[in-house]
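Below you will find the structure I want to go over with you.
Removed from the display is one protein chain of the complex; every other protein chain stays in position.
Right after this comes chain A.
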Amino acid sequence: MSLLEIKNLQASVEDRQILRGVDLVVNPGEVHAIMGPNGSGKSTLAHVLSGKDGYEVTGGSVTLDGIDLLSIEPDERAAAGLFLAFQYPMEIPGVATMTFLRTAMNAQRKKRGEPELSTPEFMKRVREEAKNLSIDPEMLKRPVNVGFSGGEKKRNEVLQMALLQPKLAVLDETDSGLDIDALKIAAEGVNRLRSPERGMIVITHYQRLLEHIVPDIVHVFSRGRIVRTGGKELALELEAKGYADYEQEAAA
């Protein structure tokens, strides 16, 4: 069975239609890249999948492992196994990153009817994953994302993903604001999480990220829908020719 099934998804913001019939199937183990120009609706797709307020779904369906995502709350979607790595991770003053990680993990476990993690168990896992991502343990004592550099913020996103072990991860412009070294660390972290059971959607404007996270399938997104699908070589082609052709095509 496919992991994620998006059928003819349509959504609007304040009566302006952004998604105009998205169809996408992600199977377990697959990494899909969604590329497209600014304003084509890539981030909107990520937000609608995760249930952010302010979007109205006007048609279509989304299922994750057979669960109808559109009918449940954002936190329930998270517990069902959907993870969104934010383009702009939020700062939460006064809440230690460690506390946040633990609260999140236990909230999901509780929703799935699993027992809470013991403190030693939790600490062990956090230390391991933090080490993999070259995260200084001191950083985990600081408030969530407050005063973090761009690279630290994105690594923190990957850390959360590693701890929460989602079925499907959506990475929204994970490369934005990162220099090449920071990008490599983040990409390595993501690659470590590739597994035969897990699906990923990597949303990006540039081909650069896909050199580090090599996708199985590439989609071109334009004016609220997928206009072309191909292998990883499609990304290179886009890099060379740009999105102009597709924009005309979508408009036609």
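Everything that follows uses one rule, which is that a contact is a pair of C-beta atoms (placed from the backbone, for glycine too) under 8 Å apart; a residue touches a chain by one contact, two chains touch by 3 or more; residues count from 1.
What we mean here is this: contacts and distances are computed from a predicted model.
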Choosing from "cytochrome-c oxidase", "Fe-S cluster assembly protein SufB", "Cell shape-determining protein MreC" or "ABC transporter related protein", the absent chain's UniProt record names it "Fe-S cluster assembly protein SufB"
Checked against the full complex, the residue among A:P28, A:G60 or A:P74 that touches the missing chain is A:P74
For chain A, residues touching the missing partner are 14, 50-54, 73-75, 77-79, 83-84, 86, 89-95, 99-100, 103-105, 107-108, 111, 143, 160, 164
